[in-house]
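The structure's right below; bear with me while I get my questions together.
With one protein chain held back, the other chains of the complex are shown just where they sit.
Here the chain labels run A and B in written order, and each chain numbers its own residues starting at 1.
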Amino acid sequence: MPYKTLKAEERAANMGIFKASASGIVLETVDLTVYYNGRKVLDKVNAVFHENRITAIIGPSGSGKSSLLRSLNRLNDLIPGARVEGRVYYRGTDIYSKEVDVYSLRAKIGMVFQKPNPFPMSIYDNVAFGLRVNGVRDENMIEKRVEEALRLAALWDEVKDRLYDNAYTLSIGQQQRLIIARALAVEPDVLLLDEPTSSLDPISTSKIEEVLARLKERYTIVIVTHDLGQARRLSDHTIVLMPDKSGTGRLIEQGPTRRVFEDPINEKTRTYISRSLGLL
Amino acid sequence: MSGGWKLVDSWVPFLLSILLGIPLASLGLLIAGIVLAGYERLSTSFFLNGPSFDPDKAGIMPALVGSMWVVGLGMAIAIPLGVATAVYLTEYVGSKRVSSIILFNVNNLAGVPSVVYGLVALSIVGYQLGLGRSIATGAIALAFLVLPIIVVSTVEAIREIPVSQRLGAYALGASRLQVVLHVVLRQALPSILTGSILAVSRALGEAAPILVISGLIFVREPPSSPLDEFTALPLQIFNWITRPQAEFKELAAAAIIVLLLLLLALNSLAIYLRARLQARLPG
Partner (left out) sequence: MTVIVYTLVSESIPFFREVSPGEFVLGREWSALFSEKKFGTLPLLTGTFLTASIGLLIAATLGLGSAIYLSEYASPRLRKAVKPVLELLAGIPTVVYGYFALTMITPFLRENVFHEMSVHNALAAGIALGIMITPMIASISEDALYSVPESLRHGAYALGARRYQVVFKIVVPAAMPGIIASFVLALARAVGETMIVTIAAGFRPVLTLNPLEPIQTLTAFIAQASTGDNPYGTIEYRSLFAVGLYLFLIVMVLNTIGLAVSRKYSSRFGGAG
């Protein structure tokens, strides 16, 4: 539903997004403000996320990147002391409105965390978990989807002979791909990833980057990363968050990745990027 | 798909809270029942008399005195022994291996059924050493029973003392013993005290080892020396419970009320002391 595209385009013009590169907008936040125990961590963030694109969220630590991500699938609800103001629209619906079933929402907007957190069960059961809790009972279907998900995550070949081994026997790089498979099994629309490769070695990192690059054909991907090289390599759009003097995160720039990196509008973006990349 | 589970999801905490409520309710029932049954038997004669075959004349005096003797003596053994062990463990033992072995043993001691303490004390102290089925024997059994409580609480307290305190004392030229006495023990004192009080309340309530050691004799007079035979409050309660007549069950309830009040007082004292003394120490 082309909801709010007009306003989005207005904002996009202000932010410098070229209309031509914008595909449909799947998620957007309107004046999103987040508080943890009274402390404001994000202030009036207006971000857009495009369908079938990879959007990277970058910024120094403490700029609220994870908080922004967690607001998109309402995982913030679970954190005591967290308060959200403003709106988040997923395909036109305000996800914080009373009619929304947060559980189905989370199946549509999946999340992968920084440190892999496999459940204490077999590889197969880990991937099947999401399906089972969402009511899928047909074992044949579960089997099919598990295999599909593992293939998409480029893990199938490595585990197909040991699906019933405990998930903890996988290496950490494999575990992270398992988590991705687990999220994919429920056939989400959007995949949120919070620094998915920061705990991994370079080889596992590049494997996962390959996976993500392929996945964007089917999914909308949002990835928080502090690795600017990764953001540049992978993403189509970039959102830059920066803490202000009082420590509250603000969105200071967003747009096509190439432009944000090569010709940023905001001075702070330029400083941040050149300083971070200069260190490498 | 997700609709039906909203129902289950809301029932679960309700059912679980019932499970939680049952033991709590039992506690309430228990106390109510005891108070109702025993309340009328509480009188001054109850406190001053000894046991008798006439329920209206029976009292808990020898049992109370016996308890105080045996617990008091037991603590007099357990506290120094426990604190010394704890200090030895934390201050003097260098290797982690030795201290973890000792701690392991201490923890195991805590799992031993209380009757066994009675048996062992009876054999060694009572018979081999010839002290007989007396208060002294009982005291030793209780001492070892509560030893783990004292050792563990003291060790924990000592471990919490920042190293800087000790370094400060050493830097001023204090000897090891002085540091231990003046710095370490001083700061661990509140915990040692509360640990001791908890140990006392444990020892007061233990009937099994006392039963083994002292037997179920009819003790008319309160004991006057550590070598006397004796009875203790929980044992007297046991005695009365096992009598068939209903009046004795009432007496038992009354004695239980006394016991519980004593324990309540002790535990409140422990909580109060902990709060008070904690406030006085540096942060």
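In this text, a residue touches a chain if its C-beta (ideal position, glycine included) is under 8 Å from a C-beta of that chain, and two chains touch if they have at least 3 such contacts.
This one's a predicted model, so the numbers in the text were calculated from it and none came from an experiment.
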{"item": "Residue among B:35, B:116, B:227 or B:269 that touches the chain left out of view", "value": "B:116"}
{"item": "Residue among A:56, A:123 or A:170 that touches the chain left out of view", "value": "A:170"}
{"item": "Options B:103, B:263 or B:277, residue touching the unrepresented chain", "value": "B:263"}
{"item": "Sites on chain A contacted by the missing partner chain, in the whole complex", "value": "73, 75, 78, 103-107, 110-111, 113, 115-117, 119-121, 129-130, 133-134, 166, 168-172, 175, 179, 182-183, 186"}
{"item": "Contact footprint on chain B, counting only the chain that is left out", "value": "2, 5-6, 8-9, 12-13, 15-20, 22-24, 26-27, 29-30, 33-34, 37, 105, 107-109, 111-116, 118-120, 123-124, 127, 201-202, 204-208, 211-213, 215-216, 234, 237-238, 241-242, 249, 252-253, 256, 259-260, 263, 267"}
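Note that only the chains that are shown with their structure count from here on.
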{"item": "Centre-of-Cα separation between chain B and chain A, whole angstrom", "value": "57"}
